[in-house]
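Have a look at this one before I ask anything.
Excluded from the complex is one protein chain; the other protein chains are retained at their positions.
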Amino acid sequence: MTESLELPAAGDLLAFGRRVLAQQPFSVLLGTRLQQLEPGRAVLTLALDDRLRQQHGFAHGGVISYLADNGLAYVGGSVLGNVVTSEYKINYLRPATGQQLVARATILSASKRQAVCECRVYAVDNEDEKLVAVAQGTIARVG
Amino acid sequence: MTESLELPAAGDLLAFGRRVLAQQPFSVLLGTRLQQLEPGRAVLTLALDDRLRQQHGFAHGGVISYLADNGLAYVGGSVLGNVVTSEYKINYLRPATGQQLVARATILSASKRQAVCECRVYAVDNEDEKLVAVAQGTIARVG
Amino acid sequence: MTESLELPAAGDLLAFGRRVLAQQPFSVLLGTRLQQLEPGRAVLTLALDDRLRQQHGFAHGGVISYLADNGLAYVGGSVLGNVVTSEYKINYLRPATGQQLVARATILSASKRQAVCECRVYAVDNEDEKLVAVAQGTIARVG
Partner (left out) sequence: MTESLELPAAGDLLAFGRRVLAQQPFSVLLGTRLQQLEPGRAVLTLALDDRLRQQHGFAHGGVISYLADNGLAYVGGSVLGNVVTSEYKINYLRPATGQQLVARATILSASKRQAVCECRVYAVDNEDEKLVAVAQGTIARVG
């Protein structure tokens, strides 16, 4: 999530974030949607269609990692502007089934140059929402 | 990388691994290729086509994470058989440009039930190959 | 935190945990105290005396890591019994000053054999308490 503009006013963050997402061919390929973006909070969703699965019908771990990484980057970007993910760690908790993944990311600590963030990824199966992965990482401001 | 068969003889590992990869819709979508698989060593490649980029033309971090995760799982599976990734950590070192990503994974330590593995991801730009990410994680045997 | 006895009833967990801590020479050397231990929650404290500092007077990172690791192990042990830390990741957020460190650990997900836990470490300086590190890791049952 890097972008050559200044951070917009809080009210415009979501539109700004969606514009960046639309410029990421990989996110467009997967079908990611940015549902919320405010300073210190980001929510992304991804419909779990058949293309995103592994051989047993669960979401591929790489899809979950992608969404967690993007969640971390968006929430870091919500306070830092242009950012890249420096590093993160993820624990997978259970296989992800159902119709949708939801990534909810928050900031644990931020300086002017970087933020340490966490992201929790849930799988939504009808009414049931289960935590499937937790990630913690560092987002760095660019430029 | 889970599969309901026993581990094949070493000579058949590569064919076995490729069969598993072909059953992962997400890996097929991305175009991942398993180049080597022997006990304790796995090499995967991925052509960096435009679908896999972020907004500045670099490989999306989620693509690199996916490949590292798969590298860890394949090398763990090379000695454990049916496996899942339990957890991993990745550091991104520089933007990935060029035509191809190469993930090379090795085993640091293995017991009967799990293996701690590392994976290094390189970006190949014509003749030039640069280290773009390093990952370390735990692969667990299933069943 | 490994111990050859079964997990005690919830009411006895704290006494059990303190007995284990008293058997760890390294924890005795540092002066760690187990303040709370109930299923899914552990709190440890450590007085920041001069022996635990680095060259600028802050708590040495290794002290903070030790406390985070122990917090993860205790909270995992609160539901699993005899455990070892398999792996963890820690982000240091700011230098730790003051009189005391407090580690608060919780469980994110647990199966019969392992638990994924998080631990937040705070530095207490008079009335002021600041988050200085966050850790996430896997605790495995032994035997």
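As written, the chain order gives the labels A, B and C, with residue 1 at the start of each chain.
To be clear about the criterion, contacts are C-beta pairs under 8 Å (C-beta built on N, C-alpha and C of every residue); 3 or more make two chains touch, one makes a residue touch a chain.
No experiment lies behind these values; they were computed from the predicted model shown.
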item: Options C:R33, C:R53 or C:K130, residue touching the unrepresented chain; value: C:R53
item: Listed residues B:H60, B:K89, B:R104 or B:R141, member touching the removed chain; value: B:K89
item: Absent-chain interface as seen on chain A, which is shown; value: 86-87, 89, 116, 138
item: Contact set of chain C toward the excluded chain (per top definition); value: 1-3, 20, 23-27, 29, 50-56, 60-63, 65-67, 69-70, 73, 84-92
item: Residues belonging to chain B that touch the chain removed from view; value: 89, 91, 93-94, 108-109, 116, 118, 131, 134, 136-138
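Please note the rule applied: only the chains that are shown with their structure count from here on.
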item: Whole-Å gap between the CA centroids of chain A and chain C; value: 29
item: Centre-of-Cα separation between chain C and chain B, whole angstrom; value: 34
item: Separation of mean Cα positions, chain B and chain A [Å, integer]; value: 22
item: For chain A, residues that touch 2 or more chains besides their own; value: 89, 91
